[in-house]
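Here's the structure we're looking at; comments come further down.
One protein chain is absent from this view; the other protein chains keep their places.
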Amino acid sequence: MIDQAPILIIIIPLVAALLLTLTGSLGDRWAYGLLIAALAASLGCALAALAAVLDGNQAVHYRLADWPPPLGIELVIDHLSGVVLVLIAGCALLTAIYSRHPASQDNPDRLNLYYALFALLVTGLLGMTATGDVFNLYVLLEISALSSYGLLARGRGPAYYATFKYLIVGTIGACFYLLGVGYLYIMTGTLNMAELAEILSRPELQESVSVRIGFTLIILGVWIKMALFPLHAWLPNAYSKAGTTTACLIAPLMTKVSVYIMLRMMFTVFSADYIFNRIAWSELVIYLASTAAVVGMLTAFAQRDLRKMLGYIIVAEIGYLAGGAWLATEAGFTGAVYHLLADGLMTLCLFMVVGAIIYRTGLTTAAAMRHIFQRMPVTAVVFLVGAASIIGLPPTCGFFSKFYLIQGAVQAGAWVFVAALLISSLLAALIFFRLLEVAFFGRFDEAAGAAPGAGGHGAAGPVAVAEAPWSMLLPMVLTAIAVLGLGLYTNEVVTYFIRWSVPAGF
Amino acid sequence: MDEIFHIVIAKYNYWAALVLLFIGLYGMIAKNNLMKKIIGMVIFQTAILLFFVSIGVKRGATVPIIEYTADHQPLLEAAAYANPLPHVLILTAIVVGVATLGVALAIIQKIQRVHGTIEEDEILAEMRQ
Partner (left out) sequence: MKQLTLIILAACALLMLVAALDLPDWGDPASPASSHLSPAFLEQGYGETATPNIVTVVLADYRSYDTMFEAVVVFAAALIVMVLLRRTPRTRRKVLPQRPQREGRDVVLRGAAQLIIPVMQLFGLYVVAHGHYSPGGGFQGGVIFGASFILLALCYNLQTVLERLREHVVLFCCAGGALLYAGVGALCLALGWNFLGYAALAGLLGITEVTAHSHGILAVEVGVGITVFAVMVSLYYDLASSGDLDEGL
């Protein structure tokens, strides 16, 4: 059974989504239980697959329909994809547990269909990560994109327009990717990633204009999907209007998986040598990434809506990730992969905290943070951990990822990126200290005054608020522990997982 | 002249697809009416389908359904049939396109219901108030 683990990771949430649709009459408790059971099983399989990878210290290949790879489709789980699979399944499971109260608040009826979309989105993300076929990746990309449109549109009024924008932009991104795959297919005749890499390394294709166009289209498509700086406008609007559970699921995972695809395309399909010596866009991308990091944080600083603020922080974090990947140093790559894991966890942490505060107070502005240390002490501590990690304070994982990124940037001589990282950390510190001031002293009064209009609920002023329910607290605390744990075991994570996935050619 | 004619004959499939692609992309970005944006999206997707499906063509080949020779043996010669893989990929991409179109239409209906219009500038003006 253990050698079937790679496919079970993907199939279990898929079958759960179909069953959730069929068993609407069994009630919400059943739907909640089924979703959690499926995601837990999927996480178990992901861990088993990762263990198998570590066991042999080589990639696990799984032939679908028993056909040998270039003819059929294969799943490839190596150190990088194994860790990302565990991250996705883990975050999804935590969000599913968390969803019990907020999801039924946001979806008064037909909760089972909402959960079916939830499971489909997770299926798409897991499938994209595990696949070894560029076209299969497109199909799963569309599954996760479609289900995210559905989930995001289930917000309130303006959510429809924001979702429509996201749909248009997302379709452009996915179609660019598909067209790029078309160019590669014309030039090589294959769709399998490993075989593509082999054929593309031939000298005549290294020079080919068409291959270069294919690469450009694929990377542009992925950049749109991951909201890299000039292409980011859709993200904060779409995420800030979403329901609580939806935001917790989509915000940490969608962009991170897109970054993972970028890494796959850059280093598995193409090679480090091709990207840094032949394409040679590194300088441009580093500038874009640096701008993203600074502009994202600056814009976040100007926001009053908590989730919009977090949305712009994600834009800045994507800048760190893209910059790290294009630094062309081992430390930069390590930092990018490590930050991918760290950012997934800390974003989840903060979105869960904000969701809990919104659930209790009904406010979405900074004013909702007032006196949370007295009212919701556990939530407040989790918030502190998440904030410390975004700022980059030890011993949270955010510190170590920035450490690696800065090390890599120094090695590469990319001083712009070093400066951007430092400035953006400073801005993050300002953002969160301002929120903490509100939390302790209840100032930031202009935000409170603006609450009736901006909050959308009309419930201004302090309300007697208690701690969030257990089903929300438990996953929050677990995420905070994971943020700290990933920081404390940085060495192990880098030695056992990331070092193995550093591509040749640095 | 003859040479140019040969080039046109050999590459016009890509040109047609790419021209359509950019027409669709322009519609998606520049049009104000959301329905027209969707039409642009469909043109854009169809252009990519055209691009893919034209890869499958092979001179002197027929549809990829195995034929039988005079003595009832299957004719298993790759040169006789068109490339089946692009057709399969396109079938998938068509289905994805239909799914996206359906979802986009549903969202437009919702926008119409909430904002009372599907003109982008009017929606933005309403949201700014």
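The first chain written gets the first letter, and so on, giving A and B; residue counts start at 1 in each chain.
By definition in this document, contacts are C-beta pairs under 8 Å (C-beta built on N, C-alpha and C of every residue); 3 or more make two chains touch, one makes a residue touch a chain.
Source: prediction; values computed, not measured.
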{"item": "Touching the absent chain when the full complex is considered, from A:Leu120, A:Ala342 or A:Ile358", "value": "A:Leu120"}
{"item": "Which residue of A:Leu146, A:Ile275 or A:Ile357 touches the chain not shown here", "value": "A:Leu146"}
{"item": "Interface with the undisplayed chain - residues on chain B", "value": "7, 9-15, 18-19, 21-22, 25-26, 29-30, 54-61, 63-67, 74, 76-79, 81, 83-88, 91-92, 95-96, 98-100, 102-103, 105-107, 109-110, 113"}
{"item": "Those residues of chain A which, in the complete complex, touch the missing chain", "value": "4, 7, 11, 14-15, 17-19, 21-22, 24, 62-67, 70-73, 108-110, 113-114, 116-117, 120, 123, 127, 133, 135-136, 139-140, 142-143, 146-147, 149-150, 153-154, 183, 185-190, 199, 208-210, 213"}
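What we mean here is this: only the chains that are shown with their structure count from here on.
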{"item": "Rounded Å distance, chain A centre to chain B centre (Cα mean)", "value": "30"}
{"item": "List of chain A residues in touch with chain B within their complex", "value": "135, 138-139, 142, 146, 149-150, 153, 157-158, 160-161, 163-164, 167-168, 171-172, 175, 178-179, 182, 185-186, 191"}
{"item": "Touching residues (chain side chain B, partner chain A) in the complex", "value": "21, 25, 28, 34, 37, 41, 44-45, 48, 51-52, 55, 85-86, 89, 92-93, 96, 99-100, 103-104, 107-108, 110-111, 114-115, 123, 127"}
